[in-house]
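With one protein chain held back, the other chains of the complex are shown just where they sit.
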Amino acid sequence: MKLEQLIEVIEARILQPCGREGIEIARVFAGDKMSALLERAGPQTMLVTNLVNAQLACVAELMDCPALCLVGGAEPDPHLLEAAARAETVILVCRLDMFETCGRLHRRLYGDDSQQP
Amino acid sequence: MNLNQITVPLDLQALTPVPQESLKSDITQAHASDLLSDVLANAPAGGVLLTIQVHLNVIAVALHAMQAAVIFTSGMVPEEAVRERAMAEGLPLFATKQSTFDTAGKLYALGIRGQHE
Partner (left out) sequence: MITSCFPIAGGRFEDAGAASRKLKEQLKQIGIAGQIMRRIMIAAYEAEMNVVIHACKGNLWTRLDGERFSMEVIDEGPGITDLHLAMKPGYSTASAEARQIGFGAGMGLPNIEKASDLFEVNSHVGKGTRVRATIFLKTQQVEQSAGRSLSIQMERCVGCFDCLKACPTRALRVWNRQPHILPALCIECTACIEVCRRGVFELPAMQNSNDLEESSGGAHTLVIPRALLTQFGSKIPPETVLAALRNLGYRDIRFTEEWDSELRRMVRHYAAEREVHPVISPICPAVISLVESQFPSLIPQIAPFVTPIQAAVEAWAPDTATFVPACPSQHTQLERANLSARLRIINPAELSARILSELPLQADTPARNQKSSDQRQSSGKNDPAVLEAWGVKNVVEILEQTERGMTGDFQVLELSCCENGCYGTPLFQENPYMAEKRWASSGLECERPVEVSSVKQPYQARAGMRLDADMDRAIEKLARIDELTAKLPGRDCGVCGAPTCSSLAEDIVLERCPGLECPFSPTGEIP
């Protein structure tokens, strides 16, 4: 599913466009432990997190992860925006909390069939 | 919905026995976070907490935030000492191999919601 389609369902805002908004997202990983985010990040993954620091961009860059969604209406670290720009990672912010964000994204990606995945 | 109506359809593994008291409360919300400071600040009272944080502190924080139960996701399971503490305090613990994202998706499909900021 295209990133743009996911953005609208969580009422998110692109903080820093970098031309990759049409990118395909196949799966989402949500969490706040950097080790877990590192392991699960990938070329078609979007990361959803309560964290806001610059290391997120580093992880995204190392694992070729195209998009980061910061939840809970948080304000990202300015260093994060810089790092993300270099890495060409899309940064989204969302006023919903992590649970609500995941719930809506899951429904959008996999439909109302709660057997997925 | 009561706790059983959530945990049974999701096939969650009960790590502690569920006190009768807990089955009386109506659960309509959930919070997903691995940052204890965020849980303290933002988790809605009476909701369930989704996390991979298995440190002993998570019990104290969940109690303080008046969570109805804690669901450990991604196959993470706390140590015996943590489970014992939760049992002593009457806080039900559950575990699932599914990720926070998928668990949130399934709970969302049941009608559980998160929050807007």
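As written, the chains take the letters A and B, and residue 1 is the first residue of each chain.
One rule holds for everything that comes next: contacts are C-beta pairs under 8 Å (C-beta built on N, C-alpha and C of every residue); 3 or more make two chains touch, one makes a residue touch a chain.
For clarity, every value in this text was computed on a predicted model and none was experimentally measured.
From the options A:6, A:28 or A:58, the residue with contact to the chain not on display is A:58.
Across the entire complex, the residue among A:37, A:69, A:84 or A:102 in touch with the chain not shown is A:37.
Those residues of chain A that touch the chain absent from the view are 32-39, 42, 49, 51, 53-56, 58-59, 61-63, 79. Of the residues in chain B, those that touch the hidden partner chain are 34-35, 37, 54-55, 79.
Everything that follows uses one rule, which is that only the chains that are shown with their structure count from here on.
Chain A makes touch with chain B in their complex at residues 28-33, 36, 48, 50-51, 72-73, 95-107, 110, 112, 114, 116-117.
In the complex of the two chains, the chain B residues touching chain A come out as 9, 29-35, 38, 42, 50, 52-53, 74, 99-102, 104-110, 112-117.
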